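Take a look at the structure below.
Apart from one protein chain that is not included, each protein chain of the complex appears where it belongs.
This part shows chain A:
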Amino acid sequence: MLNQKNGPFFYYKGVVIMTILVTGGAGYIGSHAVVELLKNGYEVVVLDNFANSQMETINRVKEITGRDFSFHSCDLLDQDGLDNLFKTYNFDAVIHLAGLKAVGESVSIPLKYYQSNLTGTINLCEVMARHNVKKLVFSSSATVYGLPETNPIDESFPLSVTNPYGRTKLMVEEMLQDLYVSDNSWHIVMLRYFNPIGAHKSGRIGENPNGIPNNLMPYITQVAIGKRDKLSVFGDDYETEDGTGVRDYIHITDLAKGHVKALQYVEKNAGVETFNLGTGTGYSVFDLVNTFSEVNNVAIPYEVIDRRPGDIAVCYANPEKAEKLLGWRTEKSLAEMCRDSWKWQSYNPNGYTG
């Protein structure tokens, strides 16, 4: 077992190794974050309830990195299980990615979303405080900007939300702000993700949505592989260059690296800080479809249908704060995002279950 209580310190290249708990570490973002953490010499313990993820992901992360790590199938609603985990390990920090994330589902079963995302986070923070672990990186979302009036969006924009999923993210941000006010020894970073796509360049891990994908890229890759007939483009009459919606797509590996930078930041800085994780560049639906077709040499049949209620025309980040304070910026191009998404999908036509 790694870094157990009362065990020896671990060293890596002469420095004390930090042990990081990653909640939701078997999910899309979590698995990529774990890869980057392991590559950077951290010890990792993963907690996941597998509500929306597979054990196979864990195996593949071990295979990609050639490193072993502990894994616990536990729900954040299980306070005793959580407490035991903190008794077993000396965590230095927590990267909290666990949570339900489907907008439509959140409208249908809001209590489940509030219970999982709010109570889960409250339980986690209570147990962290009890064990004096007060460094936290939280997975928020650009959804907290609601319907932004202008672009690019910086962290000081007004916050609002339009659905229960978004409300859970905003409420957790507010709770964490209050938590810091109540106890200034917390070190908290809240990362507002724009639109993560792509996959690890090995093609071994990637996004594995259940059912009909909610997001554009998994939909495109499923069309490309023949699982779906054609792509539905929701509106081409927005006030954008080609009329389709514009988003800030960010390669998952860039996003995962942002978590490592955030962790380095919380190691040194008390406080609570929010950071956009985006490229700062917006691409339209057609940009993505065309780039995907060109890079991968596959046709993506599509059909333009009506706008989807609640969708906004344009949304992209001002990522300067993360560059300035975290020393992080994205490096991967839209072509790389398309190439890696396709590699993952074509190697794993049925995701982890194939």
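Note that contacts are C-beta pairs under 8 Å (C-beta built on N, C-alpha and C of every residue); 3 or more make two chains touch, one makes a residue touch a chain; residues count from 1.
The rule is short, and it goes like this: contacts and distances are computed from a predicted model.
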Expected UniProt protein name for the omitted chain (select from "Sugar ABC transporter permease", "UDP-glucose 4-epimerase", "Peptidase M48-like protein" or "Phosphonate transport system substrate-binding protein") would be "UDP-glucose 4-epimerase"
Looking at A:I17, A:I122, A:A270 or A:I312, which makes contact with the chain not pictured?
A:I122
Of A:V103, A:M171, A:I225 or A:L325, which sits in contact with the chain we cannot see?
A:M171
Of the candidates A:N132, A:S182, A:N297 or A:T353, the residue in contact with the absent chain is A:S182
Answer key for A:S73, A:S108 or A:S185 versus the chain not shown reads A:S108
Missing-partner contacts on chain A, residue numbers
107-111, 114-115, 118-119, 122-123, 125-126, 129, 164, 167, 171, 174-175, 178-179, 181-182
